[in-house]
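Below: one structure in structure tokens.
The complex is shown incomplete by one protein chain, all other protein chains being positioned as in the whole.
Residue numbering begins at 1 within each chain, and the chains themselves are lettered A, B and C in the order written.
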Amino acid sequence: MTVETDVDLQVEIAGCTFRNPVMTASGTFGYGREFEDFVNVSRLGAVVVKGVSLLPRAGNPPPRVVETPCGMLNAIGLENVGVEAFLHEKLPWLVELGATVVVNILGNTVDEYAQLARRLDGIEGVTALEVNISCPNVKEGGVAFGTDPLMASAVTAAVRRASKLPLIIKLSPNVTDIQLMARSVAESGADAVSLINTLLGMAIDLAGRRPRLANVVGGLSGPAIKPVALRMVWQAAQAVKIPVIGIGGIMTAEDALEFIVAGAHAVQVGTANFVNPGATEEIVEGIAAYLAKQGLKSINQLRNTLIT
Amino acid sequence: MTVETDVDLQVEIAGCTFRNPVMTASGTFGYGREFEDFVNVSRLGAVVVKGVSLLPRAGNPPPRVVETPCGMLNAIGLENVGVEAFLHEKLPWLVELGATVVVNILGNTVDEYAQLARRLDGIEGVTALEVNISCPNVKEGGVAFGTDPLMASAVTAAVRRASKLPLIIKLSPNVTDIQLMARSVAESGADAVSLINTLLGMAIDLAGRRPRLANVVGGLSGPAIKPVALRMVWQAAQAVKIPVIGIGGIMTAEDALEFIVAGAHAVQVGTANFVNPGATEEIVEGIAAYLAKQGLKSINQLRNTLIT
Amino acid sequence: MPGQFLATVEKNESLGPAICRLTILAPEIAAAGQPGQFVMLRSGRGLDPLLSRPFSLHQTFPHGRIQVLFKVLGEGTRKLAALGAGEPLGIVGPLGRGFDLAAPRAGARLGLIGGGMGVAPLFFLAREIQRRLPEFGLDVLLGARAKQELEQLLIDFGPLKIEPRVATDDGSLGHHGLVPELIEKEWGKDGKLRQVFCCGPWPMMAAVAQRCRERDWSCQVSLETMMACGFSACLGCAVAGSGQRERYFHVCKDGPVFNAADISWE
Partner (left out) sequence: MPGQFLATVEKNESLGPAICRLTILAPEIAAAGQPGQFVMLRSGRGLDPLLSRPFSLHQTFPHGRIQVLFKVLGEGTRKLAALGAGEPLGIVGPLGRGFDLAAPRAGARLGLIGGGMGVAPLFFLAREIQRRLPEFGLDVLLGARAKQELEQLLIDFGPLKIEPRVATDDGSLGHHGLVPELIEKEWGKDGKLRQVFCCGPWPMMAAVAQRCRERDWSCQVSLETMMACGFSACLGCAVAGSGQRERYFHVCKDGPVFNAADISWE
């Protein structure tokens, strides 16, 4: 498999040039090395790493995952090694292999986000920040930052002040008005938005009359959510001028191309990595092949071409 | 197939007694007669009919449906015969066959809902009203009533004043806070809530670069949405004291029982009717068999028994 | 009176490129089915794909057998193509309104026109016409991409003593071109009144409908739309009627066979 070199897959997002529009979705690709045997990370648009927090986190008790029709629920609980271990133990490998690295960050207060952004600012090998705002705001009774336009703005503005890095805000789909959320963070300094994070869901073990996840509720991902993701990406792309990165249920190059037609600059591939560890690279190949077949010179000719 | 008679399947909702907790979901069972050859409608908890409006509606242009992973999108556009034709041409057959009939109503202004409620008040054979508030409010720029707690309250209160019929408000899942919505309509006079209506989604035909639905966006239903539905039903059941009717992706008796364990008084079966026209009656049988096997005397012993 | 069944596959034959012929043991459907009616089929367990798929009755047989002829397009037909003899499959039918064989105009010749998989219901229709309307002359025009797609069907027509005229996109058999062109080529000169029964892709049926309108021939067409249910529960299978705007038919109930004049062909 070789990427067709006569088509231009490069995309510009937040002032950065990405090799191609295919990124990994945070939390589904570890810190990259987990896919050492499956994927050449330097061939991807970017590796978006598992969300990192200021301090290491142990995550939730098990069970943490359960399968659902054409999807899965997870309640990993944001287990991660913490920003320091990430910088010292995980980042160097990615840099050495030539990966473009986007660091996904998470916090429970506005200040935690700001501290993380400051710590990552200016670090060589970090291309951009992606801010996961689907975390509970402990100062506001645990309501997720990403479900309130004011809280989402506050996080965005704080991270913006703390770092010169290109800033992608990752939106939660568990909201009434995704366009309002996208506009709020765009106005507060986001360079791009990525969406969707997981839909809040639940599964029950009837025999035991217990939730199937120890955390009771979890995040729904996979093909099941693709129609919701596509709708929200399309809506967001109409609402803001900054680039939109599409996420949700992407399994194939066709899926990815649909998001691009709907207005996305790039896409992220999540759950598909579990089912087919080579998915991301196959999707890069598939997109290149599609463009070549359609006689298109650049991926940018396809973006936002939906006829409505 | 015979319903086990030694278990009690009856449920009380809004002062009415329903034979069993299995209802049809509006818009997936026509006006009942469409299932004449498949289901004995008098054996169901209730037949919730296709949503009726004051005047007949032609619905949206095609394509109106498209399949998605473990689900489907529809944009029927609320095609229906109108309330008068419903009363004269559709209701008598249902009454004659001994069905318990719940009439689902829809409007584009608060006043349309109130007029419908008034028209249906006191009609023999109409057991309850279900109010679909996922319709655009034409006086508020087309925002769905069901996505704003104040608009949802206004519809509820108006219908409450217009009719003495038991009142089920059908909630939209396309909201940030389903508990807020459930509380709002409960405080405005709802006797029960049913949820979820469809999730807003979209599908794209890549080859044609067009939406697969003429209406661009549509409602996602089927097993794909079950985890979201189960989560919202559980949350709603914790938020309000009035009964909750669970809807979303129910294909089997097990699915239905999970909703009841999560706190639902009853369930509605939607998309499953298309895949298996005998689904509703099979689910009644399956629930009875399950209770018998578990040595439970009544379905009420199972409700809200989730151990969290 | 559609019944709901779990039926059994009796035989599954591969005919040419991605074309399958499925023989199903379904006595009630075999007894009641009419040409132009359809069944909803669903293979096996698992929730993906979720919905059943509509297929015309290709043939009914004595002893409770029916046949469908289909092209493998996506996951639904792929799963059907993988079914082996003896396996169960979900089936609902017979559904819809088939071709109307009541009282053709006296003296008319009956013309069957099929393109692509639209050829599927025509064999059953031809057989029924010969049985019920033996006094009417019958001609058949078939179109396909290439020869292989038609070979089996042409063999099937043999015992009926019908020799269809054929058009192929690649010229590998018969007329090199589109099947509506055969109307001029084959029927253009005899000046006879015809009554046409047509099934195929939308543009082909539109072209046939147009030619029939010009000649004042009656024309019945069998339409395809996306269907979630097949028995008028979902209202998904709308198609715009001619005349008034905002008037929709439902293909599964009002059709799939319509008078071409009732349909908006834009």
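In this text, contacts are C-beta pairs under 8 Å (C-beta built on N, C-alpha and C of every residue); 3 or more make two chains touch, one makes a residue touch a chain.
Only a predicted model underlies this, so the values are computations on that prediction, with no experimental measurement involved.
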- Note on the structure: Among the displayed chains, the hidden one touches A, B, C
- Query: Taking the entire complex into account, which one of A:30, A:125 or A:189 touches the absent chain?
  - Reply: A:30
- Item | Sole residue of A:21, A:45 or A:69 that reaches the chain not shown, by the stated touch rule | A:69
- Message: List every residue of subunit C that touches the chain not included in the displayed model.
- Response: 45-49, 75, 78-79
- Query: Tell me, which residues in subunit B touch the chain that this view leaves out?
  - Reply: 69-70
- Which subunit A residues touch the hidden chain? 27-30, 34-35, 37-38, 50, 58-67, 69-72, 74, 76, 79, 222-223, 251, 271, 273-278
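Note that only the chains that are shown with their structure count from here on.
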- Query: Farthest from subunit C in C-alpha centre terms, which chain would that be?
  - Reply: A
- Note on the structure: By Cα-centroid distance to the whole-protein Cα centroid, the innermost chain is B
- Which pairing of chains accounts for the highest number of C-beta contacts? A-B
- Whole-Å distance, C-alpha centre of subunit A to that of subunit B, is 34
- Find the geometric centre of each of subunit A and subunit C from their Cα atoms only, then give the gap between the two centres in Å, rounded to an integer. 47
- Multi-partner residues of subunit C (each touching 2 or more other chains): 47-48
- Message: By the touch rule stated above, which residues of subunit A touch at least two different other chains?
- Response: 69-70
